[in-house]
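Only a single protein chain was left out; the remaining protein chains are all shown in position.
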Amino acid sequence: MKTGHTHLFIPGPTNVPDDVRRAMNVPMQDQRAPDFGALTLGLIADLRPVFGTTSADVLLYPGSGTGAWEAALTNTLSPGDKVLMARHGQFSVLWVDMAQRLGFDVEVMDRPWGEGTPVAAFAERLAADKDHHIKGVFVTHNETATGVTSDVAGVRAALDACGHPALLFVDGVSSIASLPFRMDDWGVDLAVTGSQKGLMCPAGLGILAVSEKAVEASKTARSYRCYFDMGDMRRMMADGYFPYTPPAQLLHGMRAALDRIKAEGLDQVFARHHRLAEGVRKGVAAWGLTLCAAEPALWSDTVSAIRVPESVDARDVIRIAYARYNTSLGSGLSQLAGKVFRIGHLGDLNEGMVLAALGVAELSLHEAGYPISFGSGVGAAQAHFAHAAGSARMAAE
Amino acid sequence: MKTGHTHLFIPGPTNVPDDVRRAMNVPMQDQRAPDFGALTLGLIADLRPVFGTTSADVLLYPGSGTGAWEAALTNTLSPGDKVLMARHGQFSVLWVDMAQRLGFDVEVMDRPWGEGTPVAAFAERLAADKDHHIKGVFVTHNETATGVTSDVAGVRAALDACGHPALLFVDGVSSIASLPFRMDDWGVDLAVTGSQKGLMCPAGLGILAVSEKAVEASKTARSYRCYFDMGDMRRMMADGYFPYTPPAQLLHGMRAALDRIKAEGLDQVFARHHRLAEGVRKGVAAWGLTLCAAEPALWSDTVSAIRVPESVDARDVIRIAYARYNTSLGSGLSQLAGKVFRIGHLGDLNEGMVLAALGVAELSLHEAGYPISFGSGVGAAQAHFAHAAGSARMAAE
Amino acid sequence: MKTGHTHLFIPGPTNVPDDVRRAMNVPMQDQRAPDFGALTLGLIADLRPVFGTTSADVLLYPGSGTGAWEAALTNTLSPGDKVLMARHGQFSVLWVDMAQRLGFDVEVMDRPWGEGTPVAAFAERLAADKDHHIKGVFVTHNETATGVTSDVAGVRAALDACGHPALLFVDGVSSIASLPFRMDDWGVDLAVTGSQKGLMCPAGLGILAVSEKAVEASKTARSYRCYFDMGDMRRMMADGYFPYTPPAQLLHGMRAALDRIKAEGLDQVFARHHRLAEGVRKGVAAWGLTLCAAEPALWSDTVSAIRVPESVDARDVIRIAYARYNTSLGSGLSQLAGKVFRIGHLGDLNEGMVLAALGVAELSLHEAGYPISFGSGVGAAQAHFAHAAGSARMAAE
Partner (left out) sequence: MKTGHTHLFIPGPTNVPDDVRRAMNVPMQDQRAPDFGALTLGLIADLRPVFGTTSADVLLYPGSGTGAWEAALTNTLSPGDKVLMARHGQFSVLWVDMAQRLGFDVEVMDRPWGEGTPVAAFAERLAADKDHHIKGVFVTHNETATGVTSDVAGVRAALDACGHPALLFVDGVSSIASLPFRMDDWGVDLAVTGSQKGLMCPAGLGILAVSEKAVEASKTARSYRCYFDMGDMRRMMADGYFPYTPPAQLLHGMRAALDRIKAEGLDQVFARHHRLAEGVRKGVAAWGLTLCAAEPALWSDTVSAIRVPESVDARDVIRIAYARYNTSLGSGLSQLAGKVFRIGHLGDLNEGMVLAALGVAELSLHEAGYPISFGSGVGAAQAHFAHAAGSARMAAE
């Protein structure tokens, strides 16, 4: 029988803070009541800074982040439209697959898993697209499967350099609210996230922020759509209501989560994610292991995919952690199965939790056959945290 | 400031029982963990009898019932396919609208609001469709806007009478788990419901049960779809998993809700809904008011839409109940705005709650200008309940 | 199987509001942490106005209101001390019993159950006690068993009239936070309540407010005491801490409950209790039944004890309400068993709840053999509520 706190270190759903859990435990209410809209409008107002926008429409779709992906596509593109996408991890693979199934003409650039969006190749391709056949360019901001953060600003610069009018779609599911995201600065037209990652709620809301340009595109886009139709949603949500019954308890949870983010301060949230991620990475290095991410510039502050040597099956590591130590680590997906395990370090986290994650990973690696020095990774992370704490003290003095 | 229990009598979301609320208050978990699938599979096994089926696939879509409508359509039909639908209330209006927006050729039969699915007219039309151009026939089992329950078995008989192969789509959002629903007996191919009605959970899951014939149709249907794709969902759900992150807390809530339904017994659930609905109707009659439903055969046991005289604005009744008595009544939708108020009497309910609903409605009708005799509706309902209790006692002796 | 909302109309524990329940659902915390004391101190500050005092010490004892009774006695009296008490209901009976068992010399005045504290007889006795042998005078402010509110101010006047120095002890368990209570104005020395009545929390905290004079008395009182010792408690609670582990979740619940009281306003709380109690009483009169309270001046606004005719066993009424209608009514205690049932109408309540209570009581009385006219009591209460609402509207215009 499992005892004690369940250590959850998958890259989503993330740990839901106690006050968010409390806030969700509400009786049902009338979603058409005169005072219901205020709840939604408050969320939208507070989500905008999280997306790095002052003006984009933020839409809350009952569903998952995958649903918000679909909403982004079908509302702004017409069947047969050409779009430019890269594949370099399981979630970019899935987004390509979705675009193909929804009838778009996807030009795919494949890259080894562990690399990011190929900015230079995108730039070259866009510059070559003199007739602007490409209607959309896609960036997976944070590839959850590989722990890789891509350069959205670089893609924007590539578009601007050749004056390309394509819409810029960004999957921010595992980045938004955890990593700096600058929708307005980067000229992102459609930014997608879900409730269950940096926003620290259960799954159940797909969130889509749309630029004015994307709204304009939706007026002529001819993809069939109804549930995810942006027009209905924007019309209702202007007053804080929904075209169909929303998962109200999630809205209350989101309220509490956004209150937390405001209380901590977005910059502090980002700094904390970086500090804790760096602790994990110091630990991985001390183990003598490497990340899946091809180079430090791509390291993700929300999830680390850790390669194990061939003599070890990463699935064993995950299985042992789960069965014996009540700890959930992320698995290697698709071509990475057995080759990596992942530590999600986003959302509501602190140093002690990271030390537990590393400590349990060490026990599990040991039992899976990797000759680890107990405490090595934990100690490396501690040294980083102690250093950070020292710097914080000095800054405060 | 509002005090006391919030009296919720909208026809959904319905009152979530305390044990369901408790069951949902869980920490997040890994939706890919080896023991996760068992949770989902148990739900599916227990949902089947609720749909009245032993063999249909039951699919759980993160989203609302509206999403499950869309899943039913896009998975089994191709753009341009002809479908037969009736419009006789706001929710049948919306379903027609969805079918049109998703590119189908909708043949619509309009009926006055308050009537049900026009079985005879459907039968005639189907018999005339010798070449089987019609691919789908649609029934809104329970029109939530008007409180009308339609005759699904009659439509099946009409299809059978002329050997018509069209798929039978049924919207059971506000009927399933509250009214008898016999998917297998009625030969329903696609039955839709949501988590927030008879299933006594918050909104957030659209539930779709599909016959083997519907599964077969999905293999050739050419509507674009991805999020709601039945193939992905069936493949994953065969083991109890999802193609994307599910709202896990709702699954736990559904577990508790289905345990309640099993403990009470489906027949007892239906009998209770009938008894309480009859109490409401006795009360309405005692007030000298009438239902929107055109005739007793159409009366819904889950929601009553109550017509007010022209001298009264039903919106006032609802506003007063909400503002002064912490009570949510259902509003009149679209062409019924101001003309009806609705009492939802489905889900987790008992006699005392119905008496509170009627009692507050009397206070609100009075204040809205209707010359009511205080206690008249309550008393009529009580007489019915006392009679039912007496019968129950006699049966037990 | 019981379905629907559980209708709770016992005179405590009362219905806990949803936000109070949420507030209590906290993980454990260190009760010695540097920021813990602030929670307690905030409660004490906000409890003072509820007790009608600006200066009394308010002490929170883990335990029940009965424990706070004992704390009041043992901290201020010495074995053998003479005290003056009346018995006119089960709770005054129990307090007398406690005083006797703790070794005090109790002079008891017995009165028929349904009467209040005999102010005139107390005055006479006190005036005769020239040598001030009587060390304490006791008032059961609200006799929960009979629904009788006694005249504390009258007893204070009696003490003042003859310059008697006895301490004034008041049991406010079922009055404080629901009825006006003026500790300072009435010169109450020891006022007792519990968390589970007007304070809308679960049971688990006995609350004792003590005047400066009572504190002074505690310095020489020679009753043995430790757990309930006022000295330890006052010393620790001065900083917001406890001499032993407190039930922290109740403190968080109390915080939310006091926030509700502040938001509604104490005067509004009292007015609401009176309005709803009056509705109950109108209903009882319409049934042709009478209250246990001997005269209108004694009617309690927190609980009504309703006499049934000899042909009816009140236990049947309670049993039927509980078994068939998921409704808890209060029983007749001791000599009132079978002769009365009680409706608790204190705490977090509203009109709809009262109508449900009366409606279910009517059903239960009917089934227990009382020839009731269905809707009669409900209608009488509605008429009162409608009148009150009309007055409120006029006042607002």
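Lettered A, B and C in written order, each chain numbered from 1.
In this section, contacts are C-beta pairs under 8 Å (C-beta built on N, C-alpha and C of every residue); 3 or more make two chains touch, one makes a residue touch a chain.
The structure presented is a predicted model; accordingly, all values stated were derived computationally and were not measured.
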Worksheet, complete the sentence: Filtering A:5, A:132 or A:222 for touch with the omitted chain leaves A:5
Worksheet item: If the hidden chain were put back, which of C:172, C:202 or C:279 would touch it?
Response: C:202
Worksheet, complete the sentence: By the document's definition of touch, the residue of C:4, C:194, C:283 or C:377 touching the omitted chain is C:194
Practice prompt. Specify the residue from the set A:33, A:162, A:215 or A:383 that touches the hidden chain.
Written response: A:383
Worksheet entry | Per the touch definition above, residue among C:16, C:123 or C:209 touching the missing chain | C:16
Fill in: Chain not shown, touching residues in chain C
6, 8, 10, 12-16, 21, 24-25, 27-34, 61-67, 69-70, 74, 79, 97-98, 101-103, 194, 196, 202-204, 223-229, 243-250, 319, 322, 328, 331
Worksheet item: In the whole complex, what residues of chain B lie against the chain that is missing from view?
Response: 18, 21-23, 25-27
Discussion item. Which parts of chain A face the unshown chain closely enough to count as touching?
Written reply: 1-7, 15, 17-18, 25, 260, 263-264, 268, 272, 324-327, 348-353, 355-357, 359-360, 362-363, 366-367, 373-380, 382-383, 385-386, 389-390
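Operating definition for what follows: only the chains that are shown with their structure count from here on.
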Practice prompt. Same or different, please, for the chain A to chain B contact, judged on whether over half of the interface numbers appear on both copies.
Written response: same
Item to complete: Could you pull out the chain whose C-alpha mean position is farthest off from that of chain B?
Response: C
Discussion item. Centroid of chain B to centroid of chain C, CA atoms only: how many Å?
Written reply: 45
Worksheet entry | Distance from chain C to chain A - Cα centre to Cα centre, in angstrom | 54
Response to the item:
By the touch definition above, chain A meets two or more other chains at residues 21, 25, 27
